[in-house]
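Removed from the display is one protein chain of the complex; every other protein chain stays in position.
This part shows chain A:
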Amino acid sequence: MSLRRFTLAALTSALMVGSLPASAATELLNVSYDPTRELYVEYNQAFNRYWQSKGHEAVKVQQSHGGSGKQARSVIDGLRADVVTLALASDIDALYQNGKLIPENWQSRLPNASTPYTSTIVFLVRKGNPKGIKDWDDLVKPGVEVITPNPKTSGGARWNFLGAWAYAQKKFANDEAKTRAFVTQLYKQVPVLDTGARGSTITFVNNKIGDVLLAWENEAFLALKEEGGDNLQIVVPSLSILAEPPVTVVDKNVDRKGTRELAEAYLNYLYSEEGQRIAAKNFYRPRNAKVAAEFAKQFPTLELVTIDGAFGGWKSAQPKFFGDGGIFDQIYRAK
């Protein structure tokens, strides 16, 4: 209890989220993860135009970004987020499990399992692809160094891990021992385990460590646009995982602040054509079929498995793979 209060104090000051005034109906706090910064800057403006056209006052949307797990924790510890838009469902599940901030069935409240946009995991390699990396198989070849963050501390890295697992599962026809050996070998070729996706990008792009970076598709596209992007190229594997970063209203907070109507409208508008288009422009795969068709050229087609289809959902995958003593821990413990 006290610990939470103290971490809360530290976190809120770190996030520089100003104290919210008593009548906060025109302010909204969106707590999100790292790579969505640009997406929500653009979306907030669009939403404001829409919201005002409906005859409401202008909304001041504050954004907070950080590692997905850490963001979930600060909301649990008392950061008064109206909505959370995080990297994976298990981080939002935690809001239910720790403190009952949202109902257990939160994910069924919005369409597409509350995931308005998706992404996937692709490879980023050096220009010209000197190691000839085409698929997950090539990552375990001798002499190939793979950069990926630690799945225990990074939401994105969990998608990376499961992408590799899903590929191996298919390749070895569900032979778990062989799948595990494949993924173990892959992690043996990881020289640096950063704590977050941004850290891994710095390691790969700026410090030039490793031959391939496992990255969110939207992050990979962004990296190409940024400094040093000319020296990189994207490789799309034959199969990957459909990364689903979901969103939800934080019930306890919006009811206390009286912002439910606004918060719900904010999330619903993500599903509108304009919202979907902004997501696509920021390299997230849209759900809306019409918008998806518009941006079809931007997103390569590949076989995408889902967390629910291949792993029985986060509720079983999280403890099995990433819990204490789970498969990821065993990879590093077996010496």
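As a convention for this text, contacts are C-beta pairs under 8 Å (C-beta built on N, C-alpha and C of every residue); 3 or more make two chains touch, one makes a residue touch a chain; residues count from 1.
By definition in this document, contacts and distances are computed from a predicted model.
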Hidden subunit of the complex - UniProt protein name among "RNA polymerase subunit sigma-24", "Nitrile hydratase", "NADH-quinone oxidoreductase subunit H" or "Sulfate transport system permease protein CysT": "Sulfate transport system permease protein CysT"
Contacting the left-out chain in the complete assembly, out of A:63, A:150, A:169 or A:253: A:150
Selected from A:73, A:180 or A:257 as touching the chain missing from the view: A:73
Absent-chain contact - pick from A:228, A:258 or A:323: A:323
Residue among A:46, A:202, A:265 or A:292 that touches the chain left out of view: A:202
Touch list for chain A against the chain that is not drawn: 1-4, 6, 67, 69-70, 73, 76, 94, 97-98, 150, 152-153, 191-195, 199, 202-203, 206-209, 322-324, 329, 332-333, 335
